[in-house]
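Here the complex is missing a single protein chain, while all its other protein chains stay put.
Right, subunit A next:
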């Protein structure tokens, strides 16, 4: 652990900007979006949540894959120059989401574009000391503490930050800088105090245990709740666009008017829009909004856990905040848990 006095934060960020693109949250209409900071004075570390998660720097909403010439039938790679990037002030939920994405994009057919960006990205996270918003349920999901594999993690101690270094890449951001002090006994005491003090600020909002989610969802496949919620869902797809763990994309070709120079691009897709599961021939194998919603929740709470050992939801609450129909994971999962209970009680009273 090191100590960074708050008055040295700007100097540190200016140093980083000499060698890196530094991105951080910026306020707009009461929300925050991650953007490159042009001046260390613009830095905001204290924010609630961002509209799009910082995954956009690893998996951009629109990304060129390759260029082609339709006349000569030649293809050329389009690897854009990737600047070394520091993402500032990630919350631990978003860090957990990146841990999951790292796993997904690094398993099987590894995603070269993701990997290239990831290698050049260093994550500076910050400890949340109070819930970012009412919709957050990170404590229930176990994402309120820093995951393994962080780079640099900050904890606000009032007039200074405690700085934990979790990787070599992180080490490089502070190496040899006299801005960072060695901690003294009182700093450790302060960290313990802050960390112990923060937990009561957060509620457990999920009524079942997080480890029970895959079973709960498996038992709820035929629940009538999917139809009920499906009736109110607008299929607007916002919940998936803002989710830090969603990674589905669609692939499109663009070509100029002379039908010669084109490029293949990919764009974030969404399993909640009507045509997502339409296959060649026109069949839609998830033909109702209820089935599409069920798919999304099973994916977050069951399938990804089965495939990667990590749940696909980190409890950030962005989907709940965005949903014009107020469909929230907490509301939905707690209702499923409540509806399962009588059946379980019945079963146990029989045995």
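In this section, a contact is a pair of C-beta atoms (placed from the backbone, for glycine too) under 8 Å apart; a residue touches a chain by one contact, two chains touch by 3 or more; residues count from 1.
Following the convention adopted for this analysis, contacts and distances are computed from a predicted model.
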From the options "Sarcosine oxidase subunit delta", "Coenzyme F420-reducing hydrogenase, gamma subunit", "Amino acid ABC transporter permease" or "4Fe-4S binding protein", the chain left out of the display has the UniProt protein name "Coenzyme F420-reducing hydrogenase, gamma subunit"
Out of A:109, A:130 or A:275, only one touches the absent chain, namely A:275
Checked against the full complex, the residue among A:75, A:218 or A:234 that touches the missing chain is A:234
Residues of subunit A touching the missing chain are 28-31, 33, 51-52, 56, 61-62, 231-238, 241-242, 254-259, 267-268, 270, 273-275, 289, 321-322, 324-325
